[in-house]
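Of the protein chains in this complex, one is absent; all others appear in place.
The block that comes next holds subunit A.
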Amino acid sequence: MAVLIQHGLATHAQTREGPRMVTYYSISMRNILRLQRAGLYLALVEERMGKDGLAVFRAIMLHGTMSIGAARGVVGFSRLGAPAKKKFNIAVAKLVRERFIVAVTAKDSVTRSDRVIQAEATEVAKLDAPPTAKDLLKIRERISLREDEEYHSTTIIGLKRGTAAASADDHGGGASKVLIGPDGRAIVLDGNGLVGTGGGAHAEAEAEADAVDDKQCFRVYHDRLDVFLRNKQVVNYFSDKYNDAAGVVLKTVLRLTEAHTRTCRDRMSERVTANQIMQSIPPDARLEDAVDMGDSGFMQGSADGSGDEASAGRARRGRAALALLELLRTDASGVLNRADERGAGVYRVNFERAAAVLRDQCVDALIVEKHGSVHARIVRVLRDKQKLDEKAVSHFAMLPMDQCRERLHELSLAGFVATVEIPRTADRNPSRMFYLWHVDPHRQASAALRLVFQAMSNIIQRAAKEADARAPLLAKARREDVMADPSLLAASERKELRVACAARQRLDVAAARLDRMLLLVHDIAPRAAAAAAAAA
């Protein structure tokens, strides 16, 4: 139980029942399912934070909750010299600042509903008289507001700022202040928002000066990591739909805004200007070959015709970037919006739309696979037209009525479509009733999840069976002497081991791909993320 709580897979709550204190435990299904995603998280951290960051992250992930001092010992930096320690500090500071890991507080292991009950009890105790319904409503609103404030706070717990950096910050007019928490640890409040969003030499120097409290325990912030995975999927969607350059442009927009995007609960991104986007597009991205501007003058070279290749190239690149931004903005999905017309435009990403588009695409692919493309067509018709009777569905889907009815019933059995009854008479006689077909995105998502969970469960069970069947061989292969000298394995054993590895790899890849569906169908929807956060 202690291990489960340490890994955030279980939470507990104590309550007084008569003369004794009783402890209740609950399981976080969301975090358990995220274990499957460990590989994706590690790959992401390696891409963003490098090898040092990955080493620290992996240590914390393996132990669930860990102090930085302990992580230093596990990773092996404690035995190294000052430069290596500094490197470690920078990696840790970067992980904390970008919220890949977050400080663990005592309330993290308490079930959320119990935290709310406790907070409510504390507030009620402050009242002189028993609370009225109105008082209780106010108290609940206050608690919810406090939680929202905590969520939106720019405070980074566990990050101490060096004296030099702190004075520089004060000089710069930043509203930064250091508070001492109830446990005596330093809590830094930074009024400038998240640090480290600007990048560059200043940010690096600041990171060096930052020091993370060695005694502070940290855990992996899965909600934040899901944002990066979600962003990757959004980029992939547009790369597939248009081309890689369009994906690069959207990736740049997301990179610029992701520092302000905490979790998948956020519905809209921060605003970024077209200039910011154009300046941040990686120089190796080949935008010039991405948009065909035809005879509109775009391919005519530099505007002044001076023959300056470099400036002509820059101009071409700029126009291509703007054309791609416009293409993304006018896309039917409505993911990229123009928030303002200022300059070349101010853009923001609508995560709610992005989540809906990705979910629908994922559900449609699942329906195509499970039932067929005609079924997917029917679902798309209903998604677009809302509630329709059989005849109208058959008209839009261009299907004979009997085939359409058959397919609708198959989809209904699988939970992808539903009917609503419209009575023609007050007695609600079934023979005098209109039946309209419709799709409910939430029911559809749960039907899709059922299929994904079943497939994942099948894969996991099969992986266990494969491992059991070759248990003696795998145990032998893990022996230290065999690992040191593989020739101790017979040729047939080596062959069998290769087969086992290939099967394991295949099953792992299939599970990871299924997990991507889980992410798209369930985890990234802002409403679902907020509900999960509330339940955690």
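Just so we're on the same page, a contact is a pair of C-beta atoms (placed from the backbone, for glycine too) under 8 Å apart; a residue touches a chain by one contact, two chains touch by 3 or more; residues count from 1.
Note that in this section contacts and distances are computed from a predicted model.
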item	value
Undepicted complex member, UniProt protein name, chosen from "Exosome complex component RRP45", "Autophagy-related protein ATG16", "DNA-directed RNA polymerase III subunit RPC6" or "AP complex mu/sigma subunit domain-containing protein"	"DNA-directed RNA polymerase III subunit RPC6"
Touching the absent chain when the full complex is considered, from A:Gln36, A:Ser109 or A:Asn458	A:Asn458
Full-complex contact with the absent chain, from A:Asp135, A:Glu466 or A:Glu496	A:Glu466
Residue among A:Arg338, A:Lys370, A:Lys387 or A:Arg527 that touches the chain left out of view	A:Lys370
Sole contact to the chain not displayed, among A:Arg48, A:Arg115 or A:Lys241	A:Lys241
Candidate in contact with the missing chain, chosen from A:Glu141, A:Asp308, A:Asp340 or A:Asp384	A:Asp384
Sites on subunit A contacted by the missing partner chain, in the whole complex	237, 240-244, 246, 289-294, 296, 323-324, 326-327, 330, 332, 361-362, 364-366, 368-370, 373, 376-377, 380-381, 384, 396-400, 403, 451, 454-455, 457-459, 461-462, 464-466, 502-503, 506-507, 509-510, 513-514, 516-517
